[in-house]
Every structure is written in structure tokens, then in C-alpha cells.
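For this depiction, one protein chain was excluded, whereas all remaining protein chains were kept in their positions.
Chains here go by letter, A and B, matching the order in which they are written, and residues are numbered from 1 within each.
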Amino acid sequence: MKITTGQIATIVEGIVDGDPDVVITGPSPIEEGRPGTVSFLSNPKYEQFLYSTNASAVLVHEDFSPTMKINPSLIRVKDVGASIAKLFEHFSTRYETPHSISEHAFIHEDALTSPNISVGMYSVISEGVKVGAGTVIHSQVFVGKNVTLGKNVTLYAGVKIYHDCVIGDNCILHSNVVVGSDGFGFTKNTEGQYEKIPHLGNVIIESNVEIGSNSTVDRGTIGDTIIRKGVKLDNLVQIAHNAEIGENTVMASQSGVAGSSKVGKNCVIGGQVGIIGHLKIADGTMIQGQSGVTRSINEENSKLYGTPAISYQNYLRSYSHFKNLPDLASQVRALQKEIEKLKDINPDINPEK
Amino acid sequence: MKITTGQIATIVEGIVDGDPDVVITGPSPIEEGRPGTVSFLSNPKYEQFLYSTNASAVLVHEDFSPTMKINPSLIRVKDVGASIAKLFEHFSTRYETPHSISEHAFIHEDALTSPNISVGMYSVISEGVKVGAGTVIHSQVFVGKNVTLGKNVTLYAGVKIYHDCVIGDNCILHSNVVVGSDGFGFTKNTEGQYEKIPHLGNVIIESNVEIGSNSTVDRGTIGDTIIRKGVKLDNLVQIAHNAEIGENTVMASQSGVAGSSKVGKNCVIGGQVGIIGHLKIADGTMIQGQSGVTRSINEENSKLYGTPAISYQNYLRSYSHFKNLPDLASQVRALQKEIEKLKDINPDINPEK
Partner (left out) sequence: MKITTGQIATIVEGIVDGDPDVVITGPSPIEEGRPGTVSFLSNPKYEQFLYSTNASAVLVHEDFSPTMKINPSLIRVKDVGASIAKLFEHFSTRYETPHSISEHAFIHEDALTSPNISVGMYSVISEGVKVGAGTVIHSQVFVGKNVTLGKNVTLYAGVKIYHDCVIGDNCILHSNVVVGSDGFGFTKNTEGQYEKIPHLGNVIIESNVEIGSNSTVDRGTIGDTIIRKGVKLDNLVQIAHNAEIGENTVMASQSGVAGSSKVGKNCVIGGQVGIIGHLKIADGTMIQGQSGVTRSINEENSKLYGTPAISYQNYLRSYSHFKNLPDLASQVRALQKEIEKLKDINPDINPEK
């Protein structure tokens, strides 16, 4: 995509201070600005980079005055933050897929598709699937029988959705995400071997959910695994059978929730966190990366750390003493010696029973 | 699928106490019972839900007498647990794939297939592959050269199996599982760069193994990576080159076993557990979630926790003191002060060398 500094100024309702005909192909961070790109100065502490950047243009506040000579053209705007969002939006349209259905895709004759959908190559849309308007299914995606996809859903290449699952409007599932595989449920038979429990439940993903690459969401045993609206899951996240993730909760990469646990709304769960099964986690809980949560959290907005997880502050406090344990142990040994000496000069306490 | 309460009673050899013509479309948990579904009351502590459930029918023990008015029809059976299994089995057949080979699949002319197999769309069965009777290969699966698939194997959409690997009878591999990729083996050359060690070994998966979505099993360097019969691996599990997982061992999500480690039979390995390379883990070992095992475990049925993992009981005991470390440190400081005071009033010990 090519655009001039003048055209950018029109998009962001700004004024070019410099050459309006410089050709721009995309954005770049100001500290690594490349020729032919536009950067941004929103945080004053980055101002130093303005004087050395190789970016061809920089968005600045309309009142900004440089204190040294600068190379890039400036585009002066009322609100740098809002302008960035507007411009990013503009740049990100470059890869919008034209709505089309590949001749190399398979769509079952009993699938119900809407106008303006896309289906990429070697994708499979099974019997009974419903696809909402504006939904984009990239290549090599599998959508199982009777799955419901809402409007404006995006399924990137390689997503696999098992039968019956429901994906809400505006959801984005990144490459190789798996939704609806059987949960990890077995019973031991009399010979001590595990036998599979059929998983008859489902996965319900509400609207505006984004799920990162290679993450997995298992279907319920009976009853459903539920991802509430606005949830954001990073890459390689595991959601087990019958778990529920509350509205607007975010989970960073490689974290996992075990079976039947209910995570509240607006929680912030760090990377590599594990939550064991059958717990309730209150709304607004924040869990530091790598923590292991082994009990229900009833108080809202708690902040947790450690394995098993305790309060964040208490963990850090205990951990600072953990680091000093060799010292503490020496101090105790020293005290023992002192006590022995004191006892030697207070012999009357020694024979005590 | 639709079935009446009367037909369910026939399947589970029970008696309908209520309307035998209610139409049921599937099971639901009693506490979230939906109209048109059948629930179960096997654990007495859930009895309260019987009186409020919206399920249309509930399986109960033949001797059960409700203490309040109930809405659902009851289906009285001798053994609720066994009846659940029988009924789940019945419901789960709804998605049985009719045995068919898609015209959009590729099967090499030198692959050896059996009767009653299924191959889904855009799947690839390479040269020299053997496929056992009743095996179901879903869409977009890749089966590399000379792979052997046993009888009644299920490979879900997107499974990738590299050349030569052997998958035993009745195995289930969920979507996007990778079997047989090269292990993480390199040697440093004289310039300090890593050079790849070719991986000439294989992966042998015995019968009745289930592997969860997006899990990975690497091939051996020389010699094989082995998953023994009855092993169950959850989602996002990593099995490194030349590892061996013993019979009926289960590993929860996001756990991993590093190179050449041998895990015994009947072990229970929690989520996000890591086992470093070249260890032996005795039969029946239980490892709590997020533990890191860094030494061989020789005693059977040990229970471990922590990083590095120690005995489960000892970890919890130490951790309870860890949580009180700020207190313990204060107590030591208090003791130091007391000692100073005692020394002040026992001046004869101070000048001691």
C-alpha cells in the first residue's frame, strides 16, 4: 500500500509541516524508523528519537516545536493517539480479503451460508453448518457438522472446529486453534485401564472473543465449555472441558484452566498460569505469570502469585525472605551458640526437666 | 438425535416413572438441566437440584424416593453409573462417520488400505502407508511415508504424522497433533553454531492411546520414542525424542517430558509439569501440577510437588512455613534482641574470644 504524507494528513485531519508528496508504505516505531514509513511521537520521553529517526514522516501534536533540526516531515494533529488508531485501521485494510469462495473449498450442500462470506482453499464446511454474513474462513480450515459461526467471524488458516460448536459474532480464531475436541475425561475400569467418557457437551464462544494461535478449547462432557463475550486468549492457551471464562477476561500465552473451573469477569491471567479443576475465581482477579491456583478465590480483584498461589504481596514478601534463607539459617545457628553460652553461665537451668 | 424417555428406559433396562413419550435430544448436568434433555442423579449430594432442574427426565436409582414435588419424569435403574455410560455411548454415535473415502483426499497407489476405513477431504496418505480396518482419518490429515496405522484408529482434522511412525489399534489423536517431528538435538560446531543431528529414530505408539489437540511427540535420534498402551495425553503436551511413557500413564495439559526420560506405568502427571531429560520415573508416581522433576524417582507410588520436585507432603509443609517467613524472620530478629539484652546482664560472656 502506498500513500502520501498529504493523504495521511487528510485521513487524520492534520496538517503537513514539510513535503506533502512523500510516499509512505506503512508505520514504524520512531526509534527504529525506516525511510518510507510514518512514525509517531505521542510520549514526550521519545522526543530524542525524533532527531535521529529515519522515518520519512512523524505524527506530532499540533503544538509541538522541535528543539533541534529534524529530517522527517511532521504531520500535526489534535490527538496523536486517536490519529494512530485511525491510521493503523487504514493500513490494516491492505490485506482485507475480497469476499469470495474458493473453487478449491468444500461446502456441504446442506450448509447455510450468508452473503459476503469468504471461504479459502482446501477448507471444509460440513453438513448443517451456519455461517453468518461477512465471515471470513481462510484456507485449510475445518468446520464440523452443525457448527454455528456468527457474523464477521474470522477463522485463520488451519483452524479446526469440531461438530456443534457455536462461535459468536466478530470472533477471531488464529491459525491452528482447535475448538471442541474431547475433554480429558476417563474412568478406570476394574483392570486399572482408563476408559474414555464420551464428550456430549459443546463449546459456546460468545461475541468479540479472540483466540491466539495453537490454543485449544475442549468440549464439555455434558454441559458446555463457555467463553464469554470479549474474552481474549493468547497463543497456546488450554481451556478444559466444562470450564467457563467470564466476560472481558484476558489470559496470556501458555496459561491453562482445568476442567469445570469458572473464571470470573475482567480477570487478568498471566502467561503459564495454571488453574486446577472445579474452582471459582472471582471477578477482577489478577494472577501473576507462572502461578498455580489450587483453591477458589472469593474476594474480587485479588492479586495472586506463587504455586500454590497466595496473595501477590505476601508471595513477594515471603520470596524476599526465601532469597535470604541461608542468612536466616546462619542467624539461627548463631543464636543457638549464644544460647548455649548463656546456659553455660546460667547452669541452674540445665538440669531442669 | 431424538429419543423418547420410554426408549431410554429400554436402553438402560429401567422403568419410566412419568411420561414415556417425552422427546429427549441429549444429556445435561442436573444443575444446568435444559428442557428436552435427560440428567442423572448418581451422587446424593446433588439431590437438591432434582427439585429445581429443567431437565425433562432424570435417571435415578430404582429405590429413590423424592422428598418434594418434582417436574421431570424419572427413569429408575439398577445402577445409575453403568446406565450413564450406556446412554452416553448411545448419544455419542450420532456423529459416527459413515465409512467413505473422499474424492478430495489423496491416497498413494502404494498405500495399503483395509476395508471400512474413512479418509476425509484434503488428507494425504503417502506411499507405503498401512491403514488398519475401521480406521477413520478426518480432513486435512497428513500421513507420511511408510506410516503404520492400526485398526480403529481415529485421526482428527489436521493431525500430522511424519514418515515411518507406528500408531497402534484404537488410538485417538485429536486435531493438529504432530507425531514424528525431529527431536531437539544439535551439536555445537567449532564456530559455536548449532548443527542439526539427523533424527533417524521413530515414534511407536501402542494401542488404546489418546492424545489431545496440538500435542507433539518427537521421533528418536536413533532408537524410538515410545508411548505404551493405554497412555492418555491431554492437550498441548510435549514428548521429546527417545522418551518413553509407560502403560496407563496419564499426563494433563501443557506438561512435558524431555529427551530420553523413561516414565513408568500408571503415573499421574499434572498440568504444566516438566520432567527433565535422562531420568527414570518409577511406576505409579503422582506429580502435582507445575512441578519440575529434576532427578530420577526410584520409589514407586511417590507423590511429588515443587520445582525442583520433592515429596508432596514435604513441599506443602515447607510451603506453609514459606508463607510465614516474614514472621519467622521477625521472631529471629526478636530473639537476637533478647539475646543482646541477656548478654548485657551477663557481661562475663561478652569478652570471650
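In this text, a contact is a pair of C-beta atoms (placed from the backbone, for glycine too) under 8 Å apart; a residue touches a chain by one contact, two chains touch by 3 or more.
Given the structure is predicted, the values throughout are model-derived calculations rather than measurements.
> Quick one: say which of A:5, A:73, A:126 or A:139 touches the chain that got left out.
Touching the chain that is not displayed is residue A:139.
> Who touches the missing chain here, A:46, A:64 or A:91?
A:91
> Kindly state which of the options A:7, A:266 or A:294 is in contact with the chain not pictured.
In the complete complex, the chain left out is touched by residue A:266.
> Which residue among B:40, B:142 or B:156 touches the omitted chain?
Of all options in B:40, B:142 or B:156, contact with the hidden chain holds for B:142.
> One chain is left out of this view; which of A:5, A:73, A:148 or A:208 touches it in the full complex?
Only one of A:5, A:73, A:148 or A:208 touches the chain omitted from view, namely A:208.
> Against the chain that's been left off, what residues of chain A make contact? List them.
Counting over the whole complex, chain A touches the hidden chain at residues 26-29, 32, 88-89, 91-92, 95, 104, 120-122, 138-140, 156-158, 172, 174-176, 208, 210, 212-214, 230, 232, 234-236, 248, 250, 252-254, 266, 271-272, 289-290, 306-307, 319, 322-326, 328-329, 332, 335-336, 339, 342-343, 346, 348-349, 352.
> Spell out, residue by residue, where the missing chain touches chain B.
Against the missing chain, chain B presents residues 106, 122, 124, 140, 142, 144-145, 158, 160, 162-163, 176, 178, 181-182, 184, 186, 192-194, 196-200, 214-216, 218, 222-223, 236, 238, 240, 254, 256, 258, 272, 274, 276, 290, 292, 294, 307-308, 310, 314, 317-318, 321-322, 324-325, 328, 331-332, 335, 338-339, 341-342, 345-346.
Criterion: only the chains that are shown with their structure count from here on.
> Measuring from the mean C-alpha position of chain A to the mean C-alpha position of chain B, what distance in angstrom results?
About 24 Å, centre to centre.
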